[in-house]
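Here is the structure we will look at, set down as structure tokens.
Of the protein chains in this complex, one is absent; all others appear in place.
Entry: chain A
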Amino acid sequence: MNKSHTILYLDGVSVSFDGFRAINNLSLVLDKGEMRAIIGPNGAGKTTMMDIVTGKTRPDEGEVFFDGQIDLTRHDEAEIAMMGIGRKFQKPTVFENHTIEENLMLALKGPRSIFPALLHRRSTAEARQIDDILGIIRLGDKRDQLAANLSHGQKQWLEIGMLLAQDPKLLLVDEPVAGMTDAETEETARLLKEIARDHSVIVVEHDMHFVRELGVKVTCLHEGSVLSEGTLDFVSADERVVEVYLGR
């Protein structure tokens, strides 16, 4: 298969933990600029798939390519992040002892070595970028507060804001609306659609309401491989999918 127009290309990927196959011969292709929703019951391997793409977990076998030609299995987390893959964790992970603004500053695209960080002075361009992102994630009035004081939903947004600051080509977003109110969920869907205009995005989410809101192609994972793929209506009409969710 031709990978040249893909942003992410997984083929025949498997990984086992102590003999348990968390990912089993998984193949998944994401085109450049595409947004994809991934659904699947707990333990289907959604988070593990992101671990593989971001270099946290090495696959036992299979190919993982980014941007058509970069073999991700040869790189570690920091290198992969610098190539342009950003990730939001399932459990919102922000720097709790730093302010919202400092969280964004650490995420902001730029050199990642020690000495520039020691001597760093914030430029007006950076301040403007941070202001922009604070506006997008609606946390402008809390910029000087510690991230620890944010609600669960606000932490999710801050983490998405950190992804934006990183300015990656591909965003992997793991369960972004867990713990959000209905209004926040809708707002998040709007935000992700906005982001998807100039980024490739993979969103993992259980919330069907939210997935419908996104209105994109859906992949259902089960036991580490693709069970069904297509529009949400197609996938949710698929008998195997219904069985996986309801059957047991």
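Basically, contacts are C-beta pairs under 8 Å (C-beta built on N, C-alpha and C of every residue); 3 or more make two chains touch, one makes a residue touch a chain; residues count from 1.
Keep in mind that, in the parts below, contacts and distances are computed from a predicted model.
The unshown chain of the complex is recorded in UniProt as "Urea transport system permease protein", chosen from "Heme exporter protein A", "Peptidase family M48", "PqqA peptide cyclase" or "Urea transport system permease protein". Among A:Gly68, A:Gly140 or A:Gly179, the one in contact with the hidden chain is A:Gly179.
Residue A:Thr47 is the one among A:Thr47, A:Gln129 or A:Ser200 that touches the chain missing from this view. Take chain A: the residues that touch the chain left off the picture are 41-42, 47, 51, 54, 56, 76-78, 81-82, 86-87, 89-98, 102, 105-107, 112-114, 117-120, 151-153, 162, 166, 174-175, 177-182, 185, 205-210, 212, 236, 241-242, 245-246.
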